[in-house]
Each structure stands twice: as C-alpha cells, then as structure tokens.
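== chain A ==
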Amino acid sequence: MPEAAALELDGVEVRYGSVSAVRDLTLRVGKGEIVGLIGPNGAGKSTTLNAIMGLQPAHRGEIKLNGQALRRRSVESIARAGIALVPEGRRIFGDFTVEENLRLGLAARRRTYIGDPFGPAFELFPILSEFRGRQAGALSGGQQQQLAIGRALVSRPDLLLLDEPSLGLAPLAVDGIFKAFTEIREVGTTILLVEQRAQRTVALANRTHVLVGGELRMTLGPADADDTEKIIAAYLAS
Partner candidate 1 sequence: MSVLASIDLQTLGDAFGLGAIYALMAVGIGLVFGVLRLVNFAYGQLIMAGAYTLAYTSGWPVAASIVSCFAVVVALSLAMDRVVFRPLRSSSPAVMLVTTFAIAFLLQAVALIIDLRDGQLGEVASSIAPLNQAVSVGGVDVRKVTFVAVGVALGALIALALVLTRTTIGLHTRAAASDFRTARLLGVRANRVIAFAVVVSGLLAGAVAVLLTVQNPFVQPDFALEDTIIVLVGVVVGGIDRLWTATLGGFAIGFVSVLVNAALPTDQTVFLPSVVYALVIVVLLLRPAGLFAWGRRAAMERV
Partner candidate 2 sequence: MRFSLGALVELLGPALLVIVVGLLATTASASNEVYFLNALVSVAIVVAIYVFVGISGVLSFGQISFVAVGAFAAGVMTVPVESKKGVLTTIFPILRDHSVGNVPSLLLAAALGGVFAFVVGMPLMRLSGLAAGIATFAVLEITHNVLREWTKIGPGATTLALVPETTGALQATLGALVAIVVAFLYQRSRRGRLLRASREDPAVARSVGVNIHLERLLAFTVSGALAGFAGALYVHLLGSITTEQVYLELTFLTLAMLVIGGLTSLWGAVVGALAVSGLDSFLSRAEQSDVHVIFTFTLWQGTRLVFLAAIMALVLILRPSGLTGGREFRLRWLRRR
C-alpha cells in the first residue's frame, strides 16, 4: 500500500531521566486497523502511548501521524491533529457532569459536524445519553470507561489510543467495550490498543505486538489467539 500509515513509529526511544523505558521501537498502524500492544507491567506500554501523545516526548526516533512528523508538538496540538488517548485509569472529571466531560472532548475537534456533537459517543453507549446530567464520579466503573472512550470519540479522531481500557472492569463490562472496539473500527477509526488481556486482544486485533522490557519481542496474528503457549512464551522471553 503506497498510502501513508495512520501511525508510524520508527526507532523510538523514550527516557525518564537517564533510564530508557522504551528502546528502538518501530511499529506501524495502517488506516482502519486495530493493532494490539501487550506485555507485562512495566514493559513500557503506557510510555509508548504517552510518547505518541507528546506527554513524554521521545528522546530519539520519529513518530508520524498520516505521514506527518509529530516531533516537538505540544500535547494539545497533537490532540487537535487527530489523536485521542483514553488514558490509564480513565481520568474522567468526577466532579463534572457526564455532558461536561463530553464537552471537554469537543476541545480537540477539528471541524464542526452536523447533528448531535455527542453522536459518536451516544450511538456507541446509549447509557451516556440517558445519564448526561449526572455527576460522572457517580457512574459505575464500566460506565466511567464508556464515558472516557466516548469523550475521546466526540473529537472524531483519526487514531484512538487506549491504555488498558478493561482494567478493573467486571467481565460483562469487558465484553461490552471489546464489542465497542469492533464497532469503532467499522466506522473507520484506527485503534492502537494497549491491553493485559492478551488472548482477547490477539483475537480482536489485526496484529498484536508483545512488548517486554521496553523492546518488541514478537508479533502475533489473530490465528495465534488460541495458542496460549505461544503467548505465554512471548511474555516470558527476556
């Protein structure tokens, strides 16, 4: 495909002080794909997403969105360029109403669209529409995660980054959001999904990379989803 990938990382290194948390990371997410990124705690998954978002600027290497380099751009300008991050721990504004949280998501919108600006969130998660006047902090964990995803979607991003969205959710809620990812892909939004639920991620994603100790170890395809041993081996390889 000659077309530029939605996201390209080339030789990215991210450091905290003098310690590098991610080394020589190269990966590519094509338009409309879901790419998974799995790995044990402390592997550098969140660090990778933060580097893409500009929260923890890369020390070395190139990050490109739709072929355009993101180097040295501020966090908010990266958000406005079309990347939305659903951060670890959701980070919703608990004192604000559901609607106010969604309105914040509009900050990164690049154009105005006809119709309900919250449409992308409400179509996927009707409960948000029903609870739009409630305090966000009063929602259940699953609903808060839906709000965090909905808030990212109302900006109509080209690329959605998700940092362990299923963490701490009840099994039913996990099913719900994994189903949502498929629907998000269907409307053409590209997804980079960081997860600990390896098997489900491998089954869902076009490709899933395994990150261990800040380095890519292996790449798995949907066919590997049932090969538990292979996944475990990838985790343990060090």
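On the choice of candidates, all candidates are chains of the complex that A comes from, given by their letters.
Criterion: a residue touches a chain if its C-beta (ideal position, glycine included) is under 8 Å from a C-beta of that chain, and two chains touch if they have at least 3 such contacts; residues count from 1.
Since this is a predicted model, take the numbers as computed values, not measurements.
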| item | value |
| --- | --- |
| Among 1 or 2, touch partner of chain A in the complex | 1 |
| Parts of chain A lying in touch with candidate 1, wherever the complex brings them together | 53, 55, 74-76, 79-80, 84-85, 87, 91, 93, 95-96, 100, 103-105, 107-109, 151, 155 |
